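In this view, the complex is presented without one of its protein chains, the others remaining in place.
In this document, chain identifiers A, B and C correspond to the written order of the chains, with residue numbering beginning at 1 in each.
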Amino acid sequence: MNFELSKSAKARKEMFHAIAENMMRPISHQYDEFEHTEPDEFFQMMWQASKANRESSRVAFEDEEGDGAAPDSLKAKKPSENMLVTAIQIEELSWGDCGLYLSIPNPGLGGAAVGGLGTPEQKKRYLADFYDGEPRWGAMAITEPHFGSDSKQVATTAVRDGDEWVLTGTKIFCTAGERALDKSDGFVVVWATLDKNKGRAAIKSFIVAAGTPGVTVDRVEDKMGIRASDTAVITLDNARIPYDNILGTAEIIEKGRAGFGGVMATFDATRPVVAASAIGVGRAALDFVHETLRDSGIEIHYEASRRQMTVLEREVIEMEAQLQAARLLTWRACWMMDRGERNSREASMAKCKAGAAVTKVTQKAVELLGPMGYSRKYLVEKWMRDAKINDIFEGTQQINQMIVARSILGYSSAELN
Amino acid sequence: MNFELSKSAKARKEMFHAIAENMMRPISHQYDEFEHTEPDEFFQMMWQASKANRESSRVAFEDEEGDGAAPDSLKAKKPSENMLVTAIQIEELSWGDCGLYLSIPNPGLGGAAVGGLGTPEQKKRYLADFYDGEPRWGAMAITEPHFGSDSKQVATTAVRDGDEWVLTGTKIFCTAGERALDKSDGFVVVWATLDKNKGRAAIKSFIVAAGTPGVTVDRVEDKMGIRASDTAVITLDNARIPYDNILGTAEIIEKGRAGFGGVMATFDATRPVVAASAIGVGRAALDFVHETLRDSGIEIHYEASRRQMTVLEREVIEMEAQLQAARLLTWRACWMMDRGERNSREASMAKCKAGAAVTKVTQKAVELLGPMGYSRKYLVEKWMRDAKINDIFEGTQQINQMIVARSILGYSSAELN
Amino acid sequence: MIDFELDEEQQLIKETVTAFAADVVRPAAHDADETGVIPEGLVAQAWELGIIQNSIPEEYGGYGSTPSTVTGTIVAEGLAEGDLGIALHLLSARLVVDAVMHAGSDEQKKEVLPLYCTDKFVSGSAAVLEPQWNFSLSELQTSAKRDGNDYVISGTKCYVPLAKTSPYMVVFARGEEEPIEAFLLKAGTPGVEIGEREGLMGIKACETYPVAINDVRVPASAKLPGSARGLLRRSRVAQSAMAVGVAKASLDYAIEYAKEREAFGVKIAQKQAIAFMLADMAIDVDAARLLNWEAAWSVEHNEDPSREITLARSYTDNAVMTVTDNGVQVLGGHGFIREHPVEMWARNGRGFSVFEGMASV
Partner (left out) sequence: MIDFELDEEQQLIKETVTAFAADVVRPAAHDADETGVIPEGLVAQAWELGIIQNSIPEEYGGYGSTPSTVTGTIVAEGLAEGDLGIALHLLSARLVVDAVMHAGSDEQKKEVLPLYCTDKFVSGSAAVLEPQWNFSLSELQTSAKRDGNDYVISGTKCYVPLAKTSPYMVVFARGEEEPIEAFLLKAGTPGVEIGEREGLMGIKACETYPVAINDVRVPASAKLPGSARGLLRRSRVAQSAMAVGVAKASLDYAIEYAKEREAFGVKIAQKQAIAFMLADMAIDVDAARLLNWEAAWSVEHNEDPSREITLARSYTDNAVMTVTDNGVQVLGGHGFIREHPVEMWARNGRGFSVFEGMASV
């Protein structure tokens, strides 16, 4: 048992904290206030850093951000701490700005899918040379207007036509979708069904490159928070892509990791990452509370008598406890993945706790700071707006409760739904 | 709009408070500590008081305790405050001791059923002369070992045999069951089915008098709280009762108030009563907290600055707010019933809130009072133990959430379950 | 005798306001939040309802209904159910009118009230909050010192609504005799510096400003002779009623959405996790409303309504945040998109404990 970060993890933490503090915080307010504008300078800096990092280090930068780490570490034989370090880095970046973190040019969730399910050729084509040239984005398009969590409802169709797939449908909630398709030479991994009557097994994912005729970014959503991040609505109208752009087999297989289950398993890697991001936002708010109190000469006494504690002290301690609970659950989920252990339950526990805790923590921070908390002059109110999405995406709190419940009860999705 | 009790309500409140303070509190600890013993003196006093009251007042005492009040006031044309006054009285009695309140010799829920569904003959036979002679109890037996909230699962059978019904089955959670059957010349209203294949419509209730051969009180449960109240397990083994002892029609009618729906409607009257009882327990704990603080020279300042408030002040204010929320919801449910308005939603809201709030309030009271709160030298820990049942009986918190949800969503039980 | 029924006049007002909120205010809410501008036509239309004029005695040109805190809460809840920011704008006149009616001298009444009885919207303003994280009403930093026949007021205020356009502003300050005193300042009083419009998380439709009060000298007659504490109590109750309106809006929207939206083959409202959340929200809204009614009633009938007000605020401040947060949760990802109003209600809902000023009176 050990609760100290390794030296290298500490070093990564510091490095990413420096990025967060020096490159993200200074522009955080601006790209929240002016939604749908592009922090080009930040993108360039991150892009150059990623390139440099990629060239100099064994572990690719994009892998460290969770894109490809998951499948790799699942296969890993000897314990690494890739996933844990990923969580730590993402906590730091999200401490800087959660919306900007989600906007960093990289292969993103789309890249993770290619890394996990792609053929060597696909990986080579879409990942190997990703960092060549100008900043690019990869994205993932799952959700459609008529469904949210119930992803077996995918209605976007993929029909084979000779050497091509023809995709038709509408996708929403596609993070970085506009940047991937319209603002860079990126790609989006689109979920579509080969046969609506065959349910989950017929759902496949397809790589759709920027510039594909028939693909339109209809709209970029106005959001409550994480406004620096683009959330696109994408229409595919008889969009033709090469036959080779399907991820995995074109066969409709009912069971196993090659099928829908495999797709769902990527959540085991992405949920702790979202949890870590949530924790970063919560910590930003808590740090600001501590700082403000310190400026007023108030230190939190962790061993004060509970009877004499002010409401303020008690609240701050409870906020910290919630955040630390979420962090340890998240680290455990990462640690298990690093050891090659299946972590669906733990990943959902972490995500569920982190989403709920950080929503509460940031709401409390606004309350505790009163007129300062509610003012857009400071970032606390922004963090409250940023936090809430973490209680929703990559599975709502309720979806994650469901997964935890099924796991502890030993129930199938037919038994508990 | 008016938030002041009427003069007569205030007078009743004071009278019942005096009973609570002088007759219940002094023996509260004893009948909690020595479970399954009989507070005979208290019973005699209450019995004599009821008799006297019954003779002197227009409104029968047992009606005021909710037994018969519901159906009467449902029918009432002009607004009365019977039900509201009932709630106020029960809050006082439960402030005294919730277990003892539930043990007061009276026709109880069984009497309410006879009053609501009985023929004039049945009412005359079981209610009119109820207060003659020695203390007696009426009780209601619904639950069985294999079901709780899902009362359509009644498996106790009633088979007609000439002039008699033959009842067979086991009943649990029968409040005052032992007192009604073994310790007095009382009666129990037993739910049984005429035909297991016909579901709810076939469930009828039957008056089973003390001394009926084949009826045994198997056990009186050891409980967490309300230990003065007897909770009996009753076996009916070919118990024969007169044919006339069925309440309502022997026909199996699918819909309407004559059928199962009518039986369920009694909850509209009993739930606010349970809520009021819960509030009494919660207030007992809160009053004790205030008193203890006052003895230490601490007054709660309702207009203190939130920033300077101690945790203690904040907690006490939140406890009071929860309790008052529950009280107003309860009063509203009663007020509607007094006006002859249907109040199922409001009754469930009151019960749901009161059960949950009082559980929390009493748990907090124990916490705030530390070593005093947890000690059996004082009654706070008892009130915490007493409180919890209010979150459970007459519909658990979850059942009441369900009813509220159906009501606000306009859903049937088939649509939401 | 306990009675939860609105009287006929209250019922009429409720229906009028609720209809106006639904038909006129709600449709304007999204754009007002985004742009910070409330359509003038809407404001004029609202003025025609006569809410403010109604509460002013006939001798000052009003319609002369008895001003009632209970009626006030009904109006506040109703309008805020339409939109909080717009409601705050429309009801801003109350900040001045109620202050003068309840705590003003005869001269002040004669000077001020007729102004609010014309057929054109006139706003009002009040300077209460101060820009410290630990702002507390009971420890105002803004001070008022007696100097001969004058008072000299100094301090910095924030969240001052409609400061730029209102003919009067009521300024709350720590006095020498009372911990809280209120002064009626005319627009353009020298030394009152109104800063740039503030940016807040919510209530974006309603303009608010920081106001610096630099040794502002006012005659003794500018002081409101009545109880400043009483005024703040009334405004705490009115705010609380608005919180109920916001929560109610979110609850109803979430109910409708949950009944429309399908997942896993049923409407999401048919899932216990969602249905029970909605039930708890409904209970919170009803409980908060009843507590607020009791608080409003107590302001009029009890010598010291502080307990009732504090219980109502304590409950409602928590409830409005929980309910509006759950409103977002029920809509899931769609709740996070500004196309739906639930995220705005969560932002607005968070404000109440802030306006409460970490404090009471």
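Just so it is clear, a contact is a pair of C-beta atoms (placed from the backbone, for glycine too) under 8 Å apart; a residue touches a chain by one contact, two chains touch by 3 or more.
Values in this document were obtained by computation on a predicted structure and should not be read as measured data.
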#### Entry: Chain not shown, its touching partners among those shown
A, B, C
### Query
Of the listed residues A:45, A:317 or A:379, which contacts the missing chain in the full complex?
A:317
#### Entry: Contacting the left-out chain in the complete assembly, out of C:157, C:271 or C:334
C:271
### Message
Among A:219, A:240 or A:332, exactly one should touch the missing chain; which is it?
### Response
A:332
### Summary
Those residues of chain C that touch the unshown chain are 271-273, 276
### Query
What chain B residues would touch the chain not displayed?
33, 143, 146-150, 153, 172-173, 221-225, 231, 292, 296, 359, 363, 366-377, 381, 384-385, 388-389, 391-393, 396-398, 401-402, 417
### For chain A, residues in touch with the removed chain
1-6, 9, 81, 84, 302-308, 317-318, 320-322, 324-326, 328-329, 331-332, 335, 346, 349, 352-353, 398, 401-402, 404-406, 408-409, 411, 415-416
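As a working rule, only the chains that are shown with their structure count from here on.
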### Query
Counting in whole Å, what is the centre-to-centre distance of chain A and chain B, each centre being its mean C-alpha position?
51
### Message
What's the distance between the Cα centroids of chain B and chain C, rounded to whole Å?
### Response
41
### Query
Could you say which residues in chain B touch two or more other chains, in rising order?
306-308
### Task
Please set out, as single numbers or ranges, the residues of chain C touching at least two other chains.
134, 358
